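Could you have a look at this structure, given as structure tokens, before my questions?
And then chain A:
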Amino acid sequence: MHEYLLSLLIFLPLIGALIVLVLPAGTFYGRSIALLIALLQGLVFIFILAAYDTSLTGLQLAERARWISLAMGTWGEVRADYFVALDGLSLPLVGLSVFIFIIATISSWKVEKSRKGYFALLLVLNAAVMGTFCAQDFLLFYLFFEFMLLPMFFLIGIWGGARREYASIKFFLYTLLGSILILIVMIALLLSTKSSNDTGTVVHSFSITDMTNSANILSQSVLDPQRGLELFGISVRVWAFIFLFIGFGIKLPMVPLHTWLPDAHVEAPTAISVLLAALLLKIGGYGLLRITYPLFPDAAMQLSWLVALFGVISIIYGALAAMASKDLKRLIAYSSVSHMGFVLLGVASVTTEGAAGAVYQMVSHGVISAMLFLLVGVLYDRTHDRMIENYSGLSSKMPVYFSYTLLAFFASLGLPGFSGFMAEVMVFLGAFKSNGVNGLIHESFAIVATLGLVLGAAYYLWTLQRMFFGKYHFKSSTENTSLVDLDQREILMLLPLALITIAFGIFPQLLLNFINPFADSFTETVLQTGKAIQAIIRP
Partner candidate 1 sequence: MLGTNEKLEWIQLSLKYFLPELVLVGAFLILLLSSLVLNKGHQKKSIDWIALLLLMATLMASVISWNQTTANIPLFSGMLTQSTFAVYLKLLFDVAGVLTVLLSWKAYEYRKAEYYALVTCALLGAHVLVMSSNLIMVFLAIELISLPSYLLTAFVFSKKSMEGALKYFLFGSVASAIMLYGMSLLYGITHTFDFTSEVFAKAIYYQQTPFFFISVCLILAGLLFKIASTPMHPWAPDVYEAAPSPIVAFFSVVPKLAGIGILVLFCLAIDLKGNSSIRWYIVLSLIAILTLSIGNFAALLQKNPKRMMAYSSIAQAGILLIGAITLTNQGLQFMLFYATVFLLANYLVFLYIGHFERKSIVDMESYAGIGKSNAASSILLLVGLISLTGLPPTAGFLAKVFVFSSLWNSYEISGQGLYLVVFVVGLLNTVVSLFFYLKIPYQSFLKNGSNTVPSENSWGVNLLGFLLVITLLGLFFLPSGLMGWLNRITFAL
Partner candidate 2 sequence: MTLVAFLFYFFIGTAALSAIVLLFLKNIFHAALALLTCLLSLAALFILLQAEFLAVSQILLYAGGVVILIIFGIMLTTKAGGQAVPITNTGLLPGLAVGAGVFFLLLFFVHKSLFALPSSAQETIVNNNIERIGIEILTDYVLPFELAGVLLLAVLMGAATIAGFKHVKN
Partner candidate 3 sequence: MSLQSIYILSALLFSIGLVIVLVKRNAILVLMGIELMLNAANLNLIAFNKTVPASLDGQVFALFVMVIAVCETAVGLAIILQVYRHYHTSVPDEINELKG
């Protein structure tokens, strides 16, 4: 049982998708099965938590099976494994995914249009997300990474809003561009590294663990630091880092590669927005922490300031753009851009605090943004209108709804007591400390980034004032009677999210228990390997 927990987690939804497809259309089975699968995953995750040992660093619950093994004559052997495992980075994100999928399924309960296809796609997406976070083999990771695109494309494109086609294609193209850049580096890495435990012939392994170890870089390969190949005056290793950075930066999304996000969010149905914001964006941060930094630590040390700079720009720019948004969902989408900027900043600092903060922010933003998008969905369900200016004085009409919105807004703007605050403080601490500890980024980055907090407060409070305070007024053709307060299903979705963000805000150790070992080893590996490689380049 124990050994197959992760596979179970990944393949349960695929089985579910098959069942949904086989069952006759037009019944309500689809959503029940989707929910059942999501709950079962929850159960599996509890077992995973029980089996996971927080005192250990490194990968746990590993499953490894040979997948592709090709003898390539002069090249040696190319090998890809079905290799899934968890560490302090994956586990929180997997947990978040399991949780968010339950919420998203409940939130999709009232989907009317071709229900069967919808839930089948949702389940496929589920499997892909789980796989992405669990995979420790680059090819497997890439497989799941790409596998998310199509379900998402259709979920936005078929069940989305008025400009859904435009948004879905934009989403797809942007993400594909990113993934191609990643693919380029993946091929480069495959041929430039070998497996640690090969005997005789060279084994080119896709294993990320093997690729991380700088001893595995083949001499005279393109990525060999000693060979020092350059293109247009920039080292090929730095190019590889930049490609990965852009690739994951698009997903994150980082300004100026973010323009797909507001459109995708505005057009996507509620549950899909939730998944997009809560999970899919996290893959960008995950990739930075799992792949970009550990694999190219030397380039990372050279360019961390750039990463931090983009982080700070994202924070400020996202917040400013949010302030000018007239559509509530667009506002929240931009706030996501702003908040994910903290992840960049945290990663760029390469300190324990920063790395832990980045992971913490990912989980926290996952929960909070899910809440925010659900809340927008609640309003949109009732009135089919998301324009801020059309509402006023909602707090008297929908007091419970107002309370949850208030909570979500304040959680998002970083009020202490909510998880977002903890994450942001850790990121700031790391970013500030970095100059003194490893000299990667200057203190001013952290100081400028704090402006994001003020701007965040500004646009959220302004929104509150415009939409919820004042005399009740709703400017629309729809009947005002449709504005009823939250029903039980909606509270069932929102309450757990609220409780979690508070719990993580007050008891950060709940999460840090898992993250700390990872953050430590991440910092240590990147700094040590980076210095070692730089010493080779500049003897």
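The working rule: a contact is a pair of C-beta atoms (placed from the backbone, for glycine too) under 8 Å apart; a residue touches a chain by one contact, two chains touch by 3 or more; residues count from 1.
The set was built so that all candidates are chains of the complex that A comes from, given by their letters.
If you're wondering where the values come from, they're calculated on a predicted model, not measured in any experiment.
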item: Which of 1, 2 or 3 touches chain A - same complex, any copy; value: 1
item: Touch list for chain A against partner candidate 1, complex; value: 67-75, 78, 114, 142-143, 146-147, 149-150, 153-154, 157-158, 164-165, 168-169, 172-173, 176-177, 180, 183-184, 186-188, 190-192, 220-222, 229, 231, 236
